[in-house]
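Okay, here's the structure, questions in a sec.
Note that one protein chain of the assembly has been removed; the remaining protein chains are unaltered in position.
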Amino acid sequence: MAEQVKLNIDGVDVQVEKGQSILDAAKKVNIRIPTLCHHEDLCVAGNCRVCVVEQEGKNTLTPSCATPAEEGMVIKTSTPKVRRARKDLMALLVSEHNTQCTTCYRSTNCELQDLAAEYNVDNNIYLSVLKENLEIDKSSWSIEKDDSKCIRCQRCVRTCAELQHVNALAVTERGRDMRISTFMHLPMNEIVCTNCGQCITHCPTGALTERRYYDEIWEAIDDPEKHVVINTAPSVRVALGEMLGFPVGTRVTGKMVTALKKMGFDSVLDTDFSADLTIIEEANELLVRLKDALVHKKDVALPMITSCSPGWVKFIEHMYPEHLAHLSSCKSPQQMFGALTKTYYAEKKGIDPSKIVSVAGMPCAAKKYEANRPEMRDSGYHDVDAGLTTREIGHMIKQSGINFLELEDSEFDSIMGESTGAGVIFGATGGVMEAALRTAYFVITGRPVPFDNLNITPVRGLKGIKETSIKFENCLPEYSFLEGVEAKFAIAHGLINARQIMDQIVAGESPYHFIEIMACPGGCIGGGGQPIPTNDEIRKKRIQAIYDEDMNKPIRMSHENPEIIKIYEDFLEKPLGEKSHHLLHTKYRKRKRY
Amino acid sequence: MAEVKELVKELVDKYGRERKNLLPVLQGIHLETNYLSKEAMLEVAKQMDLSAAEIYGTASFYSFLDTKADGKYKIRVCKSITCEMAGKSEIIRTLEDMLKVKVGETTEGKRFSLLETNCLGLCDQGPAMLINEEFYTQLTPAKVRKILGEYIRNKY
Partner (left out) sequence: MSNIKLRKVDVIFSPYSVAPYEILKNAMKRSKDEVVQELIDSGLRGRGGAGFPTGLKWKFAKQQESDQKYVICNADEGEPGTFKDRKLLVEVPRKVISGMAICAWAVGASKGYIYLRREYRYLVSHIEEELELYHKFAKEAGLDFKIEIFMGAGAYICGEETALIESMEGRRGEPRNKPPFPIKNGYLGKPTVVNNVETFASATMVCRMGADEYKKLGTDDQRGSKLFSISGDSPKKGVHELELGMSLEDFANEFGDGDTKAVQVGGVAGFCIPKKQFKTTIIGEGNTTGGSTMIFNSTRSMYNVLHNYLDFFAEESCGQCTPCRVGTQQLLKGIEAVKSKKKPPEYLDQLVKLAETMRLTSKCGLGQSVTNSFSSIVKNFREEMIY
């Protein structure tokens, strides 16, 4: 056992591991100390100072988040001195803040607002020192940056550095001019930013938000000429409830579908369908690459890496432009869905594709950017007209006056509403890998993957980089070239882990054949478009909900999805066929590193 | 921008690629080029494998690292209390008159930038100013006119 220290907080003795903070120790005995710059995912900053406490023998107050607990410490967390100081600090933050809370997107979900209310801060006690003429940066398709709401806690800066290793945001200038900004204060669309949106989910206030599109969607819904289709990703249904009165980890799939229908969407479809489709295409792509390498001895790019996560795709385009060949050419499920909506769906339903508005409900900020990539127009139209985050959907449901808690369940519409458990688990880190292996193993051997209940547990969980291997034996004749091959797989989530994987590839030392990478910690369930807050505890609950949904599905392998079988029969003909290539695959572009 | 690239390479070779050498590298560029251009910072980012935003964030923290092209001669007048007591305002007025710019501005043709600075450590000899690396102390309007006159005549 690690060395322990004993201290006393508010009269309660508590023992913690050496190195843990006073804040950690207080939590252990159920004493809540307010924080702002602190976040469980990030390193300690100690700069907002609202977590100060009284420490016996010191004539200044002690920041509890930044101070390690020490043997014999006597701490008081709620003395008049502490309360006065905290209230004063809150008043200072408010004096520097744009306090038009009534019009703020984060109103009622804002840590500053909560604490200011808790301490009943007098807005008029100090003069406003809010900088004048601050403009909101709306240049990015994904992220809006409003400096007038920034409290300079640097959570976004630490997120971008520690979780994502992108460092697009930095602290600039000094003193009263200090701010959170970009290289030379360039607009967000001109910098090296992956649009992952983790800065948004780690922002305590409304300084960083997703660019919102729901007004346009409402307009389309109200337009009788338009046929508005929405598909929702698996992670949305396991998190949306958090915004609408359900406990974390509640699956609200049926209620969500009902709500979206009530709101007026003409068709509510399931992104899981195209996730299943992605698996078919991607698994086949992998098999072709393996065959090319093993049989034809061609110089193909292995390991192959997934391309579902648009934050990750933009990351590799910026950071490793010479290694784009490793990416699967498959579009993400969102973009496959979009391309099919305005072709296959339109054809089957007999609707003029120019009248279709295709909307994607995603746990993601980067999907907004992805939808607007100029190359994503293979249907002849804008494949995806707009991407909405889980948060925007939550807001829209609230705007509609729907009593979500009491809503009955309903099923996704058809066509492109059918899915399998494999499509569902895309939402969790390791899910794409697991879904791919369930199908690939079956295709290669004709037998289900040799894991209890198809649950490939080594690829699950929140470890930053996970790996597993599978040996192919008794392969079908067509895949005899894989007989006895032990294929190696890795899964990374959070771009800092992606970087490790890539550095290995660059060095020529990657032992893997296939790698799943998701930009956001935890995978899509921890995406930049998910309800706030997100931390590991919440990620775990959302992941559990994903796997529960999987277990409840009658079909749990993508290739058994009847709608998938049908789309190949009726429309696409075969995996990696001509139509697939045109509609479901894409190319990547080199971008500047700095 | 081959020159900037060369300069950065020279400096990075001299001091090393580790982050701890960032300030010497930036100062080396500054001494040669009088400021840190966008290109120079991007080149440092590339060669030292740092994010451009962080380099800008670091540079913009320090008052002697400029990220925009100012005048060839930077006049920094000490604004600390003792220099103020010794007549700083008059010095500023004289400089503003002569240069036809206000504090914080640069003359046309980017010859002079007029700046105020915090304590120069010459409090016993105020008012004091710094023109690039040269100190001038116990200033009077007459003395300023003479000094600046020389810059205008000889050092253009």
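Each chain carries a letter (A and B) given by its place in the written order, and its residues are counted from 1.
Please note the rule applied: a contact is a pair of C-beta atoms (placed from the backbone, for glycine too) under 8 Å apart; a residue touches a chain by one contact, two chains touch by 3 or more.
All figures in this text were calculated on a predicted structure; none of them were measured in a lab.
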Requested in this report: Check the whole complex and report which displayed chains the hidden chain contacts.
Outcome: A, B
Report task. Touching the absent chain in the whole complex: find that residue among A:H38, A:R106 or A:R152. Result -> A:R152
Report task. Spell out, residue by residue, where the missing chain touches chain A. Result -> 44-50, 52, 60-61, 63, 66-68, 81, 84-85, 88-89, 92-93, 95-96, 125-127, 129, 151-152, 154, 171, 173-178
Report summary line: Logged for chain B, residues touching the omitted partner chain are 18-24, 26-27, 57-58, 61-65, 79-82, 84-85, 117-126, 130, 133, 135
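FYI, only the chains that are shown with their structure count from here on.
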Query raised in the report: Cα centroid separation between chain A and chain B, in whole Å?
Result: 44
Report summary line: Note: in the complex, chain A contacts chain B through residues 166-174, 181-184, 191-192, 593-594
Report task. In the complex, go through chain B and note every residue touching chain A. Result -> 38, 41-42, 45-46, 50-57, 60-61, 67
